[in-house]
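With one protein chain held back, the other chains of the complex are shown just where they sit.
Which chain is which? They are A and B, in the order written, and residues in each are numbered from 1.
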Amino acid sequence: MENQIVKQQVIRMESAEQLVIHKLRKRPRLGETFIQGFLFFCGAVSIFTTIGIVFELGKESLLFFQMPGVTLVEFLTKTEWQPTIGKFGVLSLINATLMTTLFAMLVALPLGLGAAIYLSEYATPRARSILKPVLEVLAGVPTVVYGFFALTTMTPLLRAIFGEQVQVYNTLSAGLVMGIMILPLVCSMSEDALSAVPRSLREAAYGLGATRLETAVQVVVPAALSGIIAAFILGVSRAVGETMIVALAAGSGPNFTFDPFQAAETMTGYIARISGGDVSYDTPDYNSIFAIGLLLFTSTLLLNVISRRLVARFREVYE
Amino acid sequence: MTETLEKQHLAIETRDMHLFYGHFRAVKDVDLQVIPQKITAIIGPSGCGKSTVLRSFNRMNDFVPSFHMEGEVLFHGQNIYATDVDPVMVRQRIGMVFQKPNPFPKSIYDNVAWGARINGFKENMDDLVEQTLRQAALWDEVKDDLRKSGLSLSGGQQQRLCIARALAVKPEIILMDEPCSALDPIATLKIEDLMRELSEQYTIIIVTHNMQQAARASDHTAFFTMDEDRAGIMVEYGETNQIFTNPRDKRTEDYITGRFG
Partner (left out) sequence: MSGYFSTPKSNLAMRHRVGGVWKAIFFLSTAIGLLALAVLVITILDDVFGLVAVVDKVDRTTLADRPLEDLEKDELLAILDKKVSVNRLRTIQRNGGFTLDEIPAGEVYELVIAEVVKPTVEESYPLFDSLFKRAEIEAEVAQKHPDATIYFYSWLNQRFLTNSMSTTPQLAGVRTALFGSLWIIVITVAFAFPIGVGAAIYLEEYASRSWVNRVIQTNIDNLAGVPSIVYGILGLAIFVRTLSALTSGKAFGVEGVETGRTVLAAGLTMGLLVLPILIINAQEAVRAVPNSLRQASYGLGATQWQTIWHHVLPSAFPGILTGTILAVSRAIGETAPLILVGASSLINKDPQGIFSYFTALPIQIYNWTSRPQAEFRNIAAAAIIVLLVVLLSLNAVAILTRNRLTRRAP
C-alpha cells in the first residue's frame, strides 16, 4: 500500500518534470521568425539597389556599344563627343570633369586641411565647438545653391580679375565653388583623423622641445596621414560625381580644352543636359547617358572603396 | 636634512608651489630641492598629485586649459614660470619620458634624430643617433635595422628608444613618469640599470608607484600623500635609505610598512 503511494508520487513527479522540460523546449516562434525575415529583407533592399544600378547601367551600356559606329576604343580615346552625328569620344567630357575636380581640390585640400589643423591643434574646445558646426552648415547647403553662387558671384569675380577672356560659363568658376562645397568634408574628415592621434605622441614631441607647429606638422599630420588621404580621395569622388554646380556654371556642350576660362561640359553635366530635355528611349543620346553613368559609377566606387580602406587601416593603428 | 643641501648646486628647486585644476587645489605648498646628477624618486598613493608635480617641472601642464600654478619652480635660479620664459626652451633642457612608451610612427633612426633636428642640431646625425642609442643600451639590439618603425620594437625596447630620443636633445634633467609601469620585470630591471648609468651625467626625477623600485634605484625620495582636502602635499623628503629605514613622519612609516612589511 505504502509502496503504491510512493510509486504514484514518483510517477507524478516524473510527469511534472516532463512538463517543465516540455515547457523549456525550443518552440518555433512564428511571429519572431517572420519579423526577422522582414528585417533581413529591409537589409537586402540595398543589395537590390546595387544590383539594379549595375544591371541597368550595364544593360543600356551594352546597347550603346552595340550601336553602329560605337567602339570601346573610340569611346575611350577620341576627344569629340556628338552622339547624334556619330562622334563618340568621351575624353572631352572626362577632361572637363578632371579639370573641375582639379580646381576643386586645389581649394578644398589646402583650406580643408589647414582648417582641420587649426581646429584640432590650435583652437580652444569652446572655439572648436562653435566653428565646426558653422563650417558644417556649408556641407548642408544644397548643391544647386552653389551653382547659383558660381554663376552670380564667382564668375563675375573671375571676369573682374582676368577680364573678358573668361567666358560666362567656365570650368574654373565651377571648380572653385565646388572646392568650397567639398571643403567641410575634407576638413571634418581630416579633423577626425588628427584628433584620433593619441595625446601621448603630442606630449612626446613637446617633451623634446618642439613648438606647436613642429608637433602638428611633423608628428600629428604624418601620424594621421592615411586618414587625411582618405578625406582627400573621398573629396575627389564627390567632385567627380557633383552635378548641379557644373551643370549651371561649367557650360553645356562638350569642349576638349585645357583652358580654365573656357566652357566645357563634364560627364555629369552632359547627363543632366541630355535628360533634362525630352529624350526618347533607345536613342544614342539615351543610351549614352548610361554608358557615361557606368563610367561615373565605377570611378567613384573605386575611389570610395580606396578611401574606406585607408580609414579602416588608420583606425586599426590607433583604436 | 634639507639644510645640508647646498643651494647653489640644485637642479630644480620649488618654492611655495601650489598646483590647481580650475578651482581644485591638486597640490599644496611644495618646497622641493632636487640634487643634480642624482636620482630623485617621488612616491605616494595614487591621486596624490605625483605626476602633476613632475609635469610642472617642464611645463607639460600648460596643455591642460584649466591648469594654473602659484609659487616658483627654479631652474638654474630662474623661475621657469616667469612670463618671459619660453616653455619650448624649458622642455629642451628638461626632457621627459612617459608612462607608456610613445615612439613616433617613424623609423627608429628618425625617432632619435627628430628632436635633435628641430632643435637645430647641425653636426653628424649618424654619430648622435649611435651615441644616444648606446647610452640608452639599445644600440646592439637595433643597429642593423634603424630604418624599421619604432612601433615594431618590444615594450621595453620602445621605452629605451624614448629615453634615447630624450637624450638626443641633450637635456640636463630627465623627468620619468612611471616609466616602467607598462613593462615586464626584466625590461624594468634594464631601465633601472640604465637610469643608474645615466645619473652620472643627468639629473633624473622619477615618479613611481612601485616602492621597491624607489628603494632600489633612487638616491633621494620624496613622499607625497593627500591631506583632508584631497590636495597632494609633500610629507617627507630625504635620502632614500633614511626614508625607507628610518622615516621621521608617522604617515611615511605607515605607508612604507603598510606595503613593505
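Everything that follows uses one rule, which is that a residue touches a chain if its C-beta (ideal position, glycine included) is under 8 Å from a C-beta of that chain, and two chains touch if they have at least 3 such contacts.
In this text the structure is predicted, and so the values were computed from the model without any measurement.
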Interface partners of the hidden chain - shown chains only, full complex considered: A, B
Listed residues A:I117, A:L208 or A:L310, member touching the removed chain: A:I117
Residue among A:D192, A:E214 or A:E265 touching the omitted chain: A:E214
Missing-partner contacts on subunit A, residue numbers: 29, 31-32, 35-36, 38-47, 49-50, 52-53, 56-57, 60, 110-115, 117-119, 121-123, 131, 134-135, 137-138, 140-149, 151-153, 180, 183-184, 187, 211-214, 217, 234, 237, 240-244, 247-248, 268, 271-272, 275-276, 281, 289-290, 293, 296-297, 300-301, 304-305, 307-308
Touch residues of subunit B, complete complex, unshown partner: 75-78, 82, 84-86, 88-90, 92, 118-121
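Everything below uses one rule, namely that only the chains that are shown with their structure count from here on.
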Contact set on subunit B toward subunit A in their complex: 58, 60, 63, 65, 88-89, 91-93, 95-98, 100, 102-106, 114-115, 118-119, 162, 165-166, 169
Subunit A to subunit B touching residues, read off their complex: 124-125, 198, 200-211, 214, 218-219, 222-223, 317
